[in-house]
Each structure stands twice: as C-alpha cells, then as structure tokens.
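Excluded from the complex is one protein chain; the other protein chains are retained at their positions.
The block that comes next holds chain A.
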C-alpha cells in the first residue's frame, strides 16, 4: 500500500514524478482529461512544496531564501569537463630542481627618486633602458654602442620568451587543453625546397582569372560559354593607347608632350644639381624688390614709380638674369621641385 503512494521528488530540479499513476478508466472527454491531469499535477507540486518549505530558509529582501539540495536525477553535460593544463617547461624544470615560487612585491622603493615605483611596466624601478651613463669595460671594443647593444639583448630575450610561450601553448593544444581565449593560427604554409611561399591572390586578380584564361583561345574568349553569374571581362581589347598619326603643333600637341616628358625625366635623373636655379633666382628677385620698396618708401618721397605720370614702375626696371626658359630647357627646369625622378 505504501509503495503505491510513493512519489519521487527531486528538490534540486523542483521535479516530482509519480510512477504509479494510471487512469482507472480512459477519460471520456478532453475536459475530463485536463481536469484529471491538473489534479494529479496539483498533488505532485504539493509534494515538492512540502519538501521545499521544510528546508532551512534565510531571510532575503523579497522573502525567504532556501538553499536547494543537489539534484538526484543526472543529466548529461553540454560540454566536456575542462582539461587540466599541462605543466610548462619552466614548471617541469622548477619541480625537478625543487625551486619554490616566491611572492614578489608589486611596488618597490626607488632610491633615486625617493618614491614607490612599480616593479614592472611603465615607469618601473631599475629600468634597463633608463640608465644615462654606461661605463666602458676593458673588454668592450671601441666604437661599439652599448645602448644599442642593450636594446638588442632585450629584443633577443623577448623573442626567446615568445618562442617558449608558443611551444607551451602548442603542447597544451596537443592534448586539447588550450585556454579558451587563445587561438593558434598558421601564418604561412611551410616552404618545401626552393619553392617560394605562394603569393596571396587579390580579389581583383581572382575576378580576372576567367578573362585571362579566355585569351588562350583563338577567338579571345568571345564564344566561350559563360557560367551563371560570371561578369563580363573588364578592359576588353587593346590595352595600349596610341596617339593619332597626324596632329597639329602647338600647346596641345600630345606627341610633343610625350617626348618632352621623357626628356625631362632623363635630364632630371642625370643632373647632379641640388639647386633649382629657376626658383632660387625668382626668390632672390622678389626679396630684392621688397627690400628696395621698403627702403625707398622710408628715405625719399620720390620713388621711381611716383615720378612717372601713370605711377607705374618702368617696364625695363626689373633686372632679371633669369630668362623665361621654355619648358624642357636645361638646368633641370622641367621638374619644379628639383626632385630627381
């Protein structure tokens, strides 16, 4: 009799299970089924609530808080158990030698500045790079830079730690215990023999591959069957632009411009002058004019310009050794900034 009334209650999941329930007679209508199920459900929930309210409760803001016991029904996990990290190379070494970990202070007293400074990081005590004077030892060769040497040594040390860290992570990845925030990515494929590493193909190059392959056919890919979604070839046809055979002379003469450009480039390349003579001369002239004007304005009333009836300066006044050279003249006048192309 008692066994029939047993209900399995799992407080950890708030679960109640009655394995002995059955319908004495099949319910005639839907409503009856529903009411019967609800009544059964009420009994079961009452059983759980009985158990719950009899647990020791503590007072919280909203009401009583109970500590739920561990659930009795076992459910499968969703992910594997976290695997323990394998010991790193240093940890193995320390264990074999019996080296204990020592607690280090985060701040240390700095004698030079009389303050507490970090032991690592920005503005740290005993920074290797902050030493102002390094005395030369007998073993040092003359002409060597000790500061650069220190920098190089530090770089080497950092590289070594990075390499060791990578090795430790690779070991962990082998047994599947890589930390969740770390990912190991392959940077380049291994180079076999004398083969160079394959070049990364750009999106544009990939797009034009079909067009490139089409040029192998006799008709230049005009009658090739296109796949759905294939875009037509860009820059079809000729790739070289030729100038018209006959054209007038003057400013718009394209062939002249072409040859002038080539000539200028050659001259600029082969001229060893650093000075841009044209620009220097014009700057000199401007300065002289400015100075002359200031002087004249202060000393005498009759400036050369005011004597004239129009008030304009004389036409031939400006003494300029600089003659307006044609484009493409000598002295590297073609390139304005004097840069060798």
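Methods note: contacts are C-beta pairs under 8 Å (C-beta built on N, C-alpha and C of every residue); 3 or more make two chains touch, one makes a residue touch a chain; residues count from 1.
What we mean here is this: contacts and distances are computed from a predicted model.
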Undisplayed chain, where the name is taken from the UniProt record, one of "Ribosome production factor 2 homolog", "AMP-dependent synthetase/ligase domain-containing protein", "COMM domain-containing protein 4-like" or "Nicotinamide phosphoribosyltransferase": "Ribosome production factor 2 homolog"
Residues of chain A in contact with the chain not shown: 13-23, 30, 33-34, 36-38, 40-42, 44-46, 48-50, 52-54, 57, 60, 62-68, 73-82, 165-166, 169-170, 180-188, 190
